[in-house]
Structures are given as C-alpha cells and as structure tokens.
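Only a single protein chain was left out; the remaining protein chains are all shown in position.
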C-alpha cells in the first residue's frame, strides 16, 4: 500500500508549487465524506489514510522479526547487567532519589524496553536514507504532509517493536528480579498515554536529525550527536534524578527526559500524572512545530531551489 | 583443468513445518580440459551460480568431488585462488572506494605477483581493455562497462590458468560487449587460458564458445558443440529459440 501518483496542476519548481499541492489535498470530492468519484486520484480522507500508513509501518517492520528478536535478546542481556549496577548502588544508598531497589530495577528494565519503540539509538526512519539518496524530493512533492505521514509510519513501527522488543526484556526482568507492577488501572492508562507521547517526542527529535542532513553533509556526525543526547539526557544510562545539582535540573527539563525518565516515573507513580503528561505534550508540540518549519525549509530547498 | 564428479548441493530452506530440502545441483559430472572455452547455460535458478561457487571454493558440495587446477576448492581455497581468476558480473571484486590502480596494487600484493610481471601484465591488459582513461578513478565512480573491464583485469593480473566468468556481459552496452568478447577470444587463443562462462546472452555463446553445457533443475541437460546444440531442435532459426525449446522441453 502506498500513495497513488498524483498529477500536479502547479509544476514543481514554481513558487506556487507548495500552495497548489495543498489545494490538491482538498480536491473537491475527497472533502465530501466517502465520495471521491469527482477526483479519482485523490488520497483517502487523511485520518484514515494515516491510520493505514501506521498499519503499513507495523507490517513493514514485521518483516524484520529475527532482527527485532535479536534486539530483544541484547536488550535483555544489557538490562540484567545494568540492573546489577543499580542494585549495588541502591544497596549502598537505600532510598536514593526516592526509589527503592525494586523501583530502580524496574526503571532499568523499563528503559531497556523503551530502546526499541522510542528508538533510543537513533535512526529507525527510512527518511534519512531518502534524504541521502535524494528520494526526499519525491516525498516532499506528495500531496500529504511528509511529517504526519512519517509520524504515522513511526507509530506503526513503535507498535510492532513494543510487542517484540519491549515485552521480552520486561518478562525476563520480572522473572529474574521481580519488578514493580502498579495496581491502579489509572496508572496503567496514564503510562500508556505517556509512552505514546514519548514515542512522539522521540519522533520529533529523530525527524529533525534526519532532515538536518538536507543541510549538514556529515550525517554520521549528526547521528552520533543524536545518540549521545538520547542516551545521556533521557535516563537511559542512569535515572535522571541521580544527576547532581544544576546538571540534574537542566536534564530533567530537556525533551529527552520526556522519552525515558517521565514515562518510567509515571509507571512507578513517582510523578504527578498531569504535570508529567503536560511536560511531554509540551515538548511533543514544540518539536513537532520545529519539524514543520524544517519541512517547509526543506521543501523550499529541494523543490524550489532544486536541491 | 576442471573436474566435476557426481556433485550434488542441497540447501535446507524454510523453518518448522515449511522446512524442506532444495537440490540446487544434483549428480553433476563434467570435465573441462586445458585451453577450452566453455559456455555454461541454464535458466534462472537452474544451478549455474551454485556450480560456479563450488568451483571457486565459496560453497562446499554436499556430495561428490570437485577438482579445479588439480586442487579441491573447499580444502585448498586460498591456494586455488592464486591459480584461477573469477569475475562476477553482478558484483565487483574491486575495492569500491579505492582508485582502480590501488585495487590492482593490492591484488599484486595479495596474489604475490612479481613487480615486473605485474607491470608487464597490467600494461598489456590496460592496452587491450583500454583502461588508460580511468586507472586513477575510484571504482564507485566508474560506469558499468568500465568497472567490468577493471574486474576482468583484476582477475587476470596473476595470470590464472582458469578464468571463471559469471555473466560478464550483463548490462553492458553493445560496444563494451563486442570489445569484451574480442578480448576474451584473444585471451583464450593467445594465452591458452581455460575459460568457463555463464551467460544469458547467446551472442556470447555463438561468438566465443566451442562447447556448450546446459544445466536445468540442477542436472546437466546438454553437453556438446554449438552445432550439436542447434541440431537438437532442427527448423528453429535462432540459437535463442533452440535454447528456449530445451529449457521448456
């Protein structure tokens, strides 16, 4: 399933190229519910369309089942190793940072479980590949928002990886060490929303990194920068509430905290739910807005200036 | 030069209940003498590539015996590598990011070719294959035809007794194709190099090969001269039609 080709009335490369695309999305006929005979080439109604793209992302990743299971295995091994480090620390300092040993171990396995869906090692989007080989020009010309479409695909990917890469380490962690499980269904609901928001924040950041290679040629440099941020500022290495002093205050306010630390704290019941979700929502919207600006700039660069 | 005696190669594919054994090559026997120029034909998936990989030591046969230049390819793979040259049309054996000349220098060291021999050989090949214009270009920037000429040169720098070519003319334009054929014919005639060539282009066969072997479903279906091959289906005009008839028969 993919986009059907659309003919453009405004030739790409004219200053009105972007405007005419927008007009085509609202092509008469597709606006009327379920009626599209007036414009046979028009895409389906956007919400449905994006839902299908998410489904496609899910299916596309199910082709890499072996790789996902291998990733789960590695995440589990690292979860066990990191858990021992945290246990040693909490044995030396019981109750440190408001966690007990069980909380710390749970935090550790949650962060391992987030690696897949939140894509903590960066990448995970075909977009960067397409920027590199120039196919991005085609994507930018499509009569749908590149950003929303990539997000939908990414959510599908995350959904698949929750099943294959998040559940196994968590189950093994629970068997070996015993993990904390919230009793209140409201906590589970809040955790689910929080995880979803975390994926959107992670997407927002990775989307910016992927698009940055339109301007910054050394893509690998950007990728390593991105991984450093994702690892160190998210809580992946150690819970952020262990970070001392001013450093701690700063990292807890940055967007990466919304990717690991905040959902884990929501799960452990260590964070006021409204404030936690509000914090994530704020960063999700902010990064998404930045992404929209970057998309516009990329379209100007690729479509109007010709790359 | 090449002896293949009752060779089979099977693969296990699929998992669980869908697991089954595929016989890519079964009970294959043939010999190729020194100085022969043999075409190896077969439809896609017939076992051509599997055969080539067993001859070069990339794949171990599941049964039977293979000897190339007197060596068992699986056991003596690196020793065999010094005696044969291999060209894969679909992929390069050159170093992608290095200039062509650097790739050749590396090959000189890897194959322990004497410096004087190397330069004499490279000059000759560069002249015959017209490499002069792109010897210092990185391989990734070469056109397909240029790259293929580079690959053929790389396979011949150590003066192998046997040259194995897997679809060497695939994707080449007419000019490159004609030049490549002329070169191979000359190589075979002047140096006595034994050549085994797989191809889908029957022009290669008609212009180059005295002997043709045809493999289908992992078995040898025909082994003889091009004229014998024509005679199997009298009344068909082109060699293409003859071969297509054999494949579908």
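Letters are used for the chains, namely A and B, taken in the order the chains are written, and counting of residues starts over at 1 for each.
Criterion: a contact is a pair of C-beta atoms (placed from the backbone, for glycine too) under 8 Å apart; a residue touches a chain by one contact, two chains touch by 3 or more.
Assume contacts and distances are computed from a predicted model.
Its record in UniProt calls the unshown chain "Transporter", which is the match among "NADPH-dependent FMN reductase", "Heme exporter protein D", "Transporter" or "Ring-1,2-phenylacetyl-CoA epoxidase subunit PaaC".
The chain not shown here makes contact, within the complete complex, with A, B. Only one of A:138, A:228 or A:289 touches the chain withheld from this view, namely A:228. Only one of A:70, A:138 or A:189 touches the absent chain when the whole complex is considered: A:70.
The chain not shown here is touched by just one of B:28, B:41 or B:59, and that residue is B:59. Along subunit B, the points of touch with the absent chain fall at residues 11, 44, 49, 53, 56-60, 74, 77-79, 81-82, 84, 86, 88, 90-93, 95, 97-98, 102, 106, 109-112.
Take subunit A: the residues that touch the chain left off the picture are 64, 66-67, 69-71, 73-74, 77-78, 80-82, 84-85, 87-89, 92-93, 96, 218, 220-221, 224-225, 227-228, 231-232, 237-238, 242-244.
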